[in-house]
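Note that one protein chain of the assembly has been removed; the remaining protein chains are unaltered in position.
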Amino acid sequence: MSMNTFNWKVAGLSGEGIMVSGLIFSKTSSRHGFYIFDYTEYPSIITGGHNTYQVHAGIEPVYAQKEKLDLLLAMNANALVEHLDELTSNSLVIFDSSDDKINIAEFNLPCKSLDLPMVKLAKEMGATRLMGNNVGLGASAYLLGLDLEILNSVIHDIFARKGQEVVDLNHKAAKAGYEFARNAKAAGQLGNWDFAAFEKQEYPESRVTFTGNEAVALGSVAGGLKLFAAYPMTPSSSVLHYLAAHEDKAGIVVKHAEDEISAINMALGASFTGVRSMTSTSGGGFAYMTEALGLSGVSELPLVVFESMRPGPALGMPTWTAQGDLQFVVTASQDEFPRFVFAPGDAQEAFEMAKLSQELAEKYQGLVILLSDKYLSESRYTAELAVTKLSHERHGFNQNPVSDETGFYPRYKIDKENAISMRSVPGQQGGEHINNSYEHDEYGLATEESQMRISQMDKRKRKLKLMKSEIPQQFYSGSLEDEITFISFGSTKGPLLEAQRQLAANGKKVGVLNLTWLSPFPIEQVSKVIKESKRVVVVEGNQCGQLANLITQETGIKLEENYRRYDGRPFYAEEIIKFINK
Amino acid sequence: MSMNTFNWKVAGLSGEGIMVSGLIFSKTSSRHGFYIFDYTEYPSIITGGHNTYQVHAGIEPVYAQKEKLDLLLAMNANALVEHLDELTSNSLVIFDSSDDKINIAEFNLPCKSLDLPMVKLAKEMGATRLMGNNVGLGASAYLLGLDLEILNSVIHDIFARKGQEVVDLNHKAAKAGYEFARNAKAAGQLGNWDFAAFEKQEYPESRVTFTGNEAVALGSVAGGLKLFAAYPMTPSSSVLHYLAAHEDKAGIVVKHAEDEISAINMALGASFTGVRSMTSTSGGGFAYMTEALGLSGVSELPLVVFESMRPGPALGMPTWTAQGDLQFVVTASQDEFPRFVFAPGDAQEAFEMAKLSQELAEKYQGLVILLSDKYLSESRYTAELAVTKLSHERHGFNQNPVSDETGFYPRYKIDKENAISMRSVPGQQGGEHINNSYEHDEYGLATEESQMRISQMDKRKRKLKLMKSEIPQQFYSGSLEDEITFISFGSTKGPLLEAQRQLAANGKKVGVLNLTWLSPFPIEQVSKVIKESKRVVVVEGNQCGQLANLITQETGIKLEENYRRYDGRPFYAEEIIKFINK
Amino acid sequence: MSVKAKPAYPFKPTWCTGCGNFGIWGAIKMGIGALGVPKENVVMVYDVGCSGNMADFNDHYGFHALHGRALPVAAGIKLGNQDLKVLVIMGDGGCYGEGGTHFINLMRGNHDVTLLIHNNNRYSLTTGQMSPTTRKGTKTKSTPVGSIEEPFNPIAIAASNNAGFIAREFAADIPKLSARITEAMNYDGFAMIDILQPCPVYNPAMSYEWYRENVISLESEGHQSNSREAAWKQAMRADKLATGLFYKEDKPSYHAQVKNLQQSSLTKQPISDIDISSLAVEFK
Partner (left out) sequence: MSVKAKPAYPFKPTWCTGCGNFGIWGAIKMGIGALGVPKENVVMVYDVGCSGNMADFNDHYGFHALHGRALPVAAGIKLGNQDLKVLVIMGDGGCYGEGGTHFINLMRGNHDVTLLIHNNNRYSLTTGQMSPTTRKGTKTKSTPVGSIEEPFNPIAIAASNNAGFIAREFAADIPKLSARITEAMNYDGFAMIDILQPCPVYNPAMSYEWYRENVISLESEGHQSNSREAAWKQAMRADKLATGLFYKEDKPSYHAQVKNLQQSSLTKQPISDIDISSLAVEFK
């Protein structure tokens, strides 16, 4: 039991409503004004595998999942086996002995438990087996001191599209669970178990909770996305699903293409007409997109590619997390051209950077790769949407292109003062040019001439200098006194902040430098922090230390100490602490 | 005119026999016992573009093309325009005023010239226009002091399959040119022009001349290649053409697949049955192969991928050279697995390394990428084939696989002492297992378990240590006294050696460290040379310094000085010298 | 009970209750059994998908390929060792979408492999998006207001594209399907069976009952399987989904036309005695 936080988990068979139940509980927590962090695990099969959804909530920001549970809602016997290690003497387990044929004594639980006849209670009131989950939610709410009204409001919002009858039954089920737990506790069935419930907080107008992928999708829409073409691949698919489902409200066009190659080339085609476009995939699909990245590069076409990592090589472990594609995405595609590579650290940053990606792709007429991983993509975070009305200027469009004596418009004009040349789009008279995947001259016509080649390569490289000037302050929470400075990128931010907080509570000061800009690389910032740090540990989700490699390549500094994980699981603050204490 | 070398070039319209003429002249030179280096240029269209073939020959090894010509055989007026800069007062130009309507005075040649009526002479003897090229070859032979008999022997070998009549006509044409030149010289038409011809040398039994691609193809056959599947892409296609044409003699199967993805997956399928296999492509096709690289990695299937670079991004300049894919091939594919990346420096090394690649792919059960570029792939070098009979042992095949109680064979057995587990192949009783693109257990069945994942990742990584022990001495021609040490990779070796020789002749000592092993990287060797060098210059064929990046990443040493070229043209010794003298 | 159970090998199917893959799986085992070929001589190549998850449920040599790429792997295996029987398991998504060009191009080569397409009209493993065979107007996760594309017709395409053995069967008709699998695996060349596979989770509309009502057997129609035209017409009909053998024609398979495979498979050709001297001659 920790101060003003709780850590709740539901676990059971995939396909049996675990995900929805978790979401309901998470939203309920959030509507109490709590910060939440949700983490889910599921296997790469459709039903029958083991599925978990855990919610870490608190009145102060929470950054990551926690290992030790306050409350485990075990939807079958296997859930007890799988999560025994996560229980302490202060935990509580809810299970359903009648439905799941559980003899609880066999499990040697270290903690108290509540035998809740979820299925029976549900069926008694005419509800379905699956609705029994809400009995468990109601009980959880009572035990952690949550408001049944708020739980009911969430249940309403989630099930409204299935009709009032369904909503009512679910409400009844929740209430039954709530009351069962109250009675059991009152009857002393939980012994001395208790949870120090904390107060509801203010629930700000701007507050939302969403997953990294939802944040990316929404951020892209906020950034002016118009054409989204993609091909499903775990863990990126929910961006496609979200955008397809909201095509209308978002005012965009979504195309599920026949493969990743088609998706990226469609996005480039649309970009040529002047609309902001994007594709999304995971590492395997990204592999097939690599040639087209260079087409964006050589023809200076704006393009945003979202890539959400999972463990490889090849198919690897589809539903697990990893940070093993970093060096691949930084160098992917033949030859060289400037690119942005961003790796947001949480959903708030994912939203902001997705928005920014749309902007910067257009401004610098080229490629932005937005890198995520299963952990960020499918975990749910608290965020604030301060601004919901946006107005974008357009960058680099010549409103009155004029062709010269060649009959063509110098779309790729060489101008040493100005790396970025003005575009024209089809339909504009006088703007005719070729958008070429070959090396080309100022009009876009193919060339093999030495001088023109050099000029166009140099023109494209000149953009890099401007791109570097966009690099913002990287997330750095630390000071000169820190005993250790952790350097990480992307989603590793959360567990490190969680570790930082826990260590601080024990009087140990550590700093966290989390990089979200991987290309162009924030050389000076990173060098400075490293030089001023007493001890640096690079923490990343791969085996060979790709961030460490990149840091060495860019700064010339070799960093010897690192903590790496490559088993598909996310980092845990507890383990990071163990690592540095050993 | 240089000491015991000549530099000859033929230039004209592509599709008009320039390539064959150049080849004949090159072979003629080689059969004099001279070392040769041939370099060709042509555009990415089928006929009508400007095409050149140049032969640098000498009695000492020659390493690269030279800028200044001893003799230019200009097959049209454009050839004179294009190559004016390459002429000195000592050069000689052969042209055909009557056929090409050339008024030679207009060109302000710095040198003497010979007006040779190639087409007229050919037609007079009943030969075709194109056979007129042989008139030019005959004249060239006379003027550079070559043996007409040897020229005729080459003409015979090249045209024999077209019948004796064609051979005879070509012989006549060569003779006519030879005599015309002799008469012209005797008549004083060349003024004081003369060439210090040098002696025929011994022509060793083992001597051959071949292009980098031919060397790779032949070396692969020598290495036990059995199944070759590929898709054409300049400048890799000649490997496909060569192997297809020699399927029978080489005892292999060649498949032109419907795309690169099919090619690499076919090669992997064949590899699963136990045969040595390979695919080939250029950067654009390699992009589509990147996912399957990881399949080789995760399932530990031997595979050799030949990649010949050309300038990009995207289609770039198909028929020109570049070294811009280095970092891409080193990191390509999602997540991490050990791989060899080799970049031979000349045709001799290309032959040896292609042979070695077949061996090492099998030995380490994984991926070998053999990296070339247009310059190495299509330039012709002198080499020695000392050994033409080869016998290969097989690595890692369990002759008597035994399945255990699971009914499967532990193909991916975890053994901390032994990173390499023994394979079984379909058809072997008791060897049943799954070759999986998912993460898998010891039998190859899919797993998402944390411990098994870590074990298999660690197993694969353990191979890296053994692979490192294979790293041979990298090519290093230098000493502690050198004023400059050049570091390069792959085909840049030649121009640097040429520069080294020319500088040495002028009393300036420079060293050359040319890397052919890029992964695993020869960290110690490179660090040592750098530390012992007075001044290091990294020379590479790209804009951003990818070799320099890799060196920094691997050694932690930042190298500031570099000489780079990214206009599709190869390095020239003359320009390297100019660079370091400025 | 409080100890994690070790899995039994091969693993037990993880398909959803009612999944059409169960029937196909049964038919495959029976169909292979009837071949009378030693277990180790049958290689199964699996694409990625719910269908491909079968890789862990069988006891043959297996190759779990990348999404859409099972066919080139299979062709490569057969080129490496033609003495093997090669059976390819693909989904409609992998076969007609991601790997579409392999399907249309390797078919023309008559590579001697048997291809089963578990056609459930969905990308099921990735939770039910539209696939190339999804009917126009269908709402899926990637087409929430209805798909716009008209569906791909694999049988008609095969009939127009030189395939020598073309069949369609229903997943639930196990005896017929297993016999067809045996027949296909005995055929010397490229044999495809498009299998109508119910996916109750993501394609509930096309249920077992729906199929029973909409399927008609070619045999009952007196269809002659030696006419491409008749095959094409049956494939194109809008009223019913015909099952059975649409077309069969004897012709040499790919490897039978490769000179270096006339004597023996590549796996049997040693590399202990390579002589490149005759190849070296042209470089003199």
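In order of appearance the chains are A, B and C, and numbering begins at 1 in each one.
Just so we're on the same page, a residue touches a chain if its C-beta (ideal position, glycine included) is under 8 Å from a C-beta of that chain, and two chains touch if they have at least 3 such contacts.
As the structure is a computational prediction, the values presented were derived from the model and not from experiment.
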Ask   = Which of the visible chains would the unseen chain be in contact with across the whole complex?
value = A, B, C
Key: Which residue of B:Ile158, B:Leu315, B:Leu371 or B:Ile434 touches the chain not shown here   = B:Leu315
Task = For the chain that's not shown, point to the residue among A:Leu121, A:Ala267 or A:Leu464 touching it.
result = A:Ala267
Note = Missing-chain contact among A:Gly163, A:Gly188 or A:Gly407 belongs to A:Gly407
Request  = Out of B:Leu240, B:Val341, B:Ala354 or B:Met467, point to the residue that touches the absent chain in the complete complex.
outcome  = B:Leu240
Remark   = Where chain C meets the left-out chain, the residues are 96-101, 104-105, 108-110, 132, 145, 148-153, 156-157, 159-162, 228-229, 232-233, 235-236, 254, 257-259
Ask   = Please identify, in ascending order, the residues of chain A that touch the omitted chain?
value = 27, 30-31, 157, 207-210, 214, 218, 221-222, 224, 226-227, 229, 246-253, 255, 257-259, 261-263, 265-277, 291-292, 295, 385, 388-394, 406-408, 425-438, 443-446
Query = List the chain B residues touching the unshown chain?
reply = 15, 44-49, 77, 80-82, 84, 103, 106-108, 231-234, 237, 240-241, 244-245, 247-248, 254, 256, 258-259, 284, 314-315
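Operating definition for what follows: only the chains that are shown with their structure count from here on.
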Remark   = chain A and chain C have mean C-alpha positions lying a whole-number Å distance apart equal to 36
Key: Centroid spacing, where centroids are CA-atom means, of chain B and chain C in whole angstrom   = 41
Remark   = chain A and chain B have mean C-alpha positions lying a whole-number Å distance apart equal to 45
Task = Could you list the positions in chain C whose residues touch two or more of the other chains?
result = 48, 53, 64, 66
Ask   = Residues of chain A that touch two or more other chains: which are they?
value = 44, 284, 314-315
